[in-house]
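Note that one protein chain of the assembly has been removed; the remaining protein chains are unaltered in position.
By written order: A, B and C. Residues from 1 in each chain.
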Amino acid sequence: MTTPNTPITVGILGASSYTGCELLRLLSRHDGIQVAFVSSRSYAGTPLSTIFPALRGICDRACITPEDATAAQADCVFSCLPHGVSASYLLPFIERGIRVIDLSADFRLQDAAEYARWYGKDHPAPHLLSTAVYGLVEHFRDRIAGAAIVANPGCYPTGMLLPLLPLAARGGIDTARGPLITDAKSGLSGAGRALKLTSHFVEANESMSAYAAGQRHRHVSEMRRLLGDACAQAGTEMPHFIFTPHLLPVNRGILSTIYVPATIDARTCHHMLEEAYAAQRFIRVRPFGQLPALRDVVYSNYCDIGVTDVPDQDTVIIVSAIDNLTRGASGQAIQNMNCMMGFPEHTALGL
Amino acid sequence: MTTPNTPITVGILGASSYTGCELLRLLSRHDGIQVAFVSSRSYAGTPLSTIFPALRGICDRACITPEDATAAQADCVFSCLPHGVSASYLLPFIERGIRVIDLSADFRLQDAAEYARWYGKDHPAPHLLSTAVYGLVEHFRDRIAGAAIVANPGCYPTGMLLPLLPLAARGGIDTARGPLITDAKSGLSGAGRALKLTSHFVEANESMSAYAAGQRHRHVSEMRRLLGDACAQAGTEMPHFIFTPHLLPVNRGILSTIYVPATIDARTCHHMLEEAYAAQRFIRVRPFGQLPALRDVVYSNYCDIGVTDVPDQDTVIIVSAIDNLTRGASGQAIQNMNCMMGFPEHTALGL
Amino acid sequence: MTTPNTPITVGILGASSYTGCELLRLLSRHDGIQVAFVSSRSYAGTPLSTIFPALRGICDRACITPEDATAAQADCVFSCLPHGVSASYLLPFIERGIRVIDLSADFRLQDAAEYARWYGKDHPAPHLLSTAVYGLVEHFRDRIAGAAIVANPGCYPTGMLLPLLPLAARGGIDTARGPLITDAKSGLSGAGRALKLTSHFVEANESMSAYAAGQRHRHVSEMRRLLGDACAQAGTEMPHFIFTPHLLPVNRGILSTIYVPATIDARTCHHMLEEAYAAQRFIRVRPFGQLPALRDVVYSNYCDIGVTDVPDQDTVIIVSAIDNLTRGASGQAIQNMNCMMGFPEHTALGL
Partner (left out) sequence: MTTPNTPITVGILGASSYTGCELLRLLSRHDGIQVAFVSSRSYAGTPLSTIFPALRGICDRACITPEDATAAQADCVFSCLPHGVSASYLLPFIERGIRVIDLSADFRLQDAAEYARWYGKDHPAPHLLSTAVYGLVEHFRDRIAGAAIVANPGCYPTGMLLPLLPLAARGGIDTARGPLITDAKSGLSGAGRALKLTSHFVEANESMSAYAAGQRHRHVSEMRRLLGDACAQAGTEMPHFIFTPHLLPVNRGILSTIYVPATIDARTCHHMLEEAYAAQRFIRVRPFGQLPALRDVVYSNYCDIGVTDVPDQDTVIIVSAIDNLTRGASGQAIQNMNCMMGFPEHTALGL
């Protein structure tokens, strides 16, 4: 792996979002890149450091409109735009051969009909769906290196798939029994910066609640696709699974408690994960029986994984912890960019 | 039901705990009682309002030692002492015919051998175990009214059993499938006032973690006893169940997300709960599909319950919310006292 | 003091606010009142318990429009409407002889010109300003008892004026030196339920900031009026004072740290406050040198006050703590109602 000699240039669409701010925070440590443009429709003309004073002295550049961005030059473009909008704004870049990393869900599904079902609108570029690579670097590194379009994984899927894909691919999940249950708890930054009552401080603070329970969360479609592919490797069906997200009164982090109907015992399961991730810097499998906490991973690109057993039962409990803004979004996006552009994968992703 | 004409007197052992403070907070609204004594070994001689300045003007009485308390007179005694200690200090009162409400776990099990297994010591009064009544008022109201010893339910069992007992007793749980999973999230007051690193602000705040996963929490024994009894009513086995508690960075509240392998569909399940609790003031079953949040119940004696389904699957999702200090401890203890002493059950338990 | 034999009826305008919810929470414990109506323009037709599920079973009544409320009957009407709107909606009640308690700022100033300056519009009923009584019960109890209109004090003024009025009236403040500084920290519920970025969870949580520094907060006008009146009693000028509010990442509470250029030493100052409030149940002056914390007063109608000195300096430090929703708004409003309607002043205001 060689590092480019001259800095590459990057553009960011939808920079006034929390994921945009996090991208800039991390990119400020990256010696190999230069920011070519940041765009935001609602804040066009406003310096990004006025929107996020934390970025003063780091990115004082004014936001341009997404339309103006279209004509701009860059080696790589990140989109922090919402799903249903993102693909349309990325198309002109893709057509010009500029490599893109989409933090929205627009390129995460491969089936246009399923996209329409979940997102309530037709996909603007269905012909591109099959070329997009799912950006879970530890699993698809080689394809990402050469990809024109990387679909950056959703935050919940990242926390769920990292521990489950190795098990599924090795036949460790008993798909005849079921269901496999993921009870996930996410900090409020996952709900974005748009104002709504559920993100109002007094409503969220000192409270907790489940939402979109019973497979009603859009990330279910993405989980199903990836988990299904992994099961197919093992020649098994996809397990029935249940995903219940909860709002947790913290700024950052997703803790996923996963109940796996396993074909193997918990220690074998733990060993499988240790083996699968032994060479992966950003995945830390804990000693058997030790479970991670959010404080271990916030403001980092790590995914920490713990495994424990339930005496006399064949369910294995796995807990994963990530920072939803870093590993679940912008950190992972930079990890993807490093992989695409030939930088060492961990560049700018230290603690 | 008649209200006593002269105030009854109550004593509180272990008053320097959070549950002791909460008892005093609620009792200060109760016109029918007078506090006879408050005890605390570590704070003997110190006014309770010095320990908890919130109680200034409400309970300025100095704590006495538990030994001195033994000789004191009262109509009813609450113990907020820790398990393994509580029963010993309650014995002298019980022997004198004073009715007691034990907030510890010491009278919650009926089998002395199981007590010894979970709590690592012999029970000091095994002959009394069978006379103690489990203080889940909505289910055992009649027996509580005449009880000499009430075992106040644990906080986690309260949140889990209130939604599950009616289903178990009516055969709604499919005990052949399994497991039944309770993923519970508790505020930090549930960990008590004793100093430990996991309750240290910087460790707990902006974090979350699972602990005692895989049936290692002592409340499992209590859940098993009550759930088993209810299943026996329906002529079924007890289901395999998994209980995973989590530390949640809030002061108060337990949210339990329960995944039930059901013999009936979710709407029938919901209807069963509505019917079971229609006349119970402190249990609020939400309209189908609406799930409660902790903010709906904190500082109250309510248990709010929501039920939803998972399309194409036979798992029913139930979410219950309680305040662990009120409904999960001191509020429920007062509800028990009201029931034992002939006060209207909701006295002092308004919002 | 006699308690009415039949319940009095109350109406609440603007019930969908946090202060509306808090009023209902407290009124649910009040045996002497019945709710006649609750109004909300944006939620007309919606049960209050749908807006605030915490109120299920307590106030399931549907909101009516403010216009429909105008024709409704009640013995006493609370307005939780915003300033600039509140007075107009209270006028029809006042004209019908119904006693009103206005939680907005609309009747807190006596000078229509000053109202216009601070609130940017003409007062709708300037002729009534002189008849409204400022509802700081411990200071104006007699006038409140007979008042037609009570202007419920602002949250910040309550926390600042309770410790300062006795000192000002007794000449304890050195108005020649200055300034008197109040550095106040308020929980987010003080900012209301309307959505705005500064109340967005991720922006407020784990942060803190000053706002409206340098006398730009509207409560300054109200502080100036009351503090000026008290100084006039002592024959002194009003001191220069500086008020700096801060947003504190908690739901409830205002902590005011007050730096007083005093004519007397700190112990004399402390003694003055002890004497002034000895007979006042809801004001708790701490022993000299002990300072209150928010946890001591949240969910209560207390104002806790601590006094300490600065060695070798003639500045006295006073810290006051209140719950902004209870003592700073709805609890105080009920204390006013109790006073107006002949209930014992503390009714429904236990912990």
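Operating definition for what follows: contacts are C-beta pairs under 8 Å (C-beta built on N, C-alpha and C of every residue); 3 or more make two chains touch, one makes a residue touch a chain.
Predicted model, so just to flag it, every value in this text is computed and none were measured.
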{"item": "Chains still shown that are in contact with the chain withheld from the display", "value": "A, B, C"}
{"item": "Residue among C:A71, C:A113, C:L195 or C:A210 touching the omitted chain", "value": "C:A210"}
{"item": "Sites on chain A contacted by the missing partner chain, in the whole complex", "value": "25-26, 28-29, 53-54, 56-58, 206, 281, 284, 286, 292-293, 295-297, 299-300, 302, 304, 350-351"}
{"item": "On chain C, residues whose C-beta touches the chain left out of the figure", "value": "179, 181, 183, 185, 203, 205-211, 213-215, 240, 242, 244, 246, 248-253, 255, 257, 259, 291-295, 298, 308-311, 313, 315, 317, 319"}
{"item": "Residue ranges of chain B at the interface with the undisplayed chain", "value": "18, 188-189, 193, 195-197, 199-202, 204-206, 249-251"}
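The rule we apply is simple: only the chains that are shown with their structure count from here on.
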{"item": "Interface with the most contact pairs, given as the two chains involved", "value": "A-B"}
{"item": "Chain copies touching (chain B, chain C) - same or different residues, decided at half shared", "value": "same"}
{"item": "Chain A onto chain C, rotation angle from CA fit, given as a multiple of 5 degrees", "value": "180"}
{"item": "Mean-CA-position distance for chain B and chain A (Å)", "value": "40"}
{"item": "Geometric centre distance via CA averages, chain C-chain B, whole Å", "value": "36"}
{"item": "Where chain B touches two or more other chains, by residue", "value": "206, 292-293, 295"}
